[in-house]
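All protein chains but one are shown at their positions in the complex.
Moving on, here comes chain A:
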Amino acid sequence: MSVSRDTIVAILLLAFCGVLWYASYDIEITSYGTMPSSVWPRIIIVAMAVFSALLLLKSLSSHDDAPVEEASSEPFFRRYRNAAIIYALFLLFLLTLPTLGMHLGGALFVFLSLTALGRPSPKLIALHAAIAVISIGAMWSIFTFGLRVILPQGEILPI
């Protein structure tokens, strides 16, 4: 018997509700005469658990667990490769932000994302570099001078 995707999601959601319910006991109980702070989240958790259980029952009783997207013969990692790359690059951008700053980090993020997603040709790489510098430069100028936002400066080029 194969387990459908919705079944796994429903089980994970139920486990999530369990964790949240347990965590709700850490909420301080006040005596201000108002509704205790734990009541509203608990109402949400109970409702979420009920609907997760319904989703579980529905997924178990349903024989045709219709996929959300069109069925694809592509392997899993290849299918989500681009999203994973962008996500990893964004994480790298965030981790290096205190060092590189928004200008260098942002330009590097745009350049690497474009190069990873685009066709590998010297002409395109040069174009990607130009797009990265111009777009981040424009945005940095608008926010810094136009909207008076002090963006993270970084340690390498503190401007």
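What we mean here is this: a contact is a pair of C-beta atoms (placed from the backbone, for glycine too) under 8 Å apart; a residue touches a chain by one contact, two chains touch by 3 or more; residues count from 1.
The rule is short, and it goes like this: contacts and distances are computed from a predicted model.
> Please identify the absent chain by the protein name in its UniProt record; candidates are "AurF domain containing protein", "Lipid II isoglutaminyl synthase (glutamine-hydrolyzing) subunit GatD", "Putative tricarboxylic transport membrane protein" or "ATP/GTP-binding protein".
When "AurF domain containing protein", "Lipid II isoglutaminyl synthase (glutamine-hydrolyzing) subunit GatD", "Putative tricarboxylic transport membrane protein" or "ATP/GTP-binding protein" are compared with UniProt, the left-out chain turns out to be "Putative tricarboxylic transport membrane protein".
> Using the definition of touch stated at the top, determine which of A:44, A:126 or A:157 touches the missing chain.
Checking the options A:44, A:126 or A:157, the one contacting the hidden chain is A:44.
> Please identify which residue in A:11, A:60 or A:114 touches the non-displayed chain.
A:114
> Even though one chain is hidden, which residues of chain A still touch it in the full complex?
Here the touching residues of chain A are 5-6, 9, 13, 20, 23-24, 27-28, 30, 32-38, 40-41, 44-45, 47-48, 51-52, 54-55, 58, 68-69, 79-83, 86-87, 90-91, 93-94, 97-98, 102, 106, 109-110, 113-114, 117-119, 131, 135-136, 139-140, 143, 146-152.
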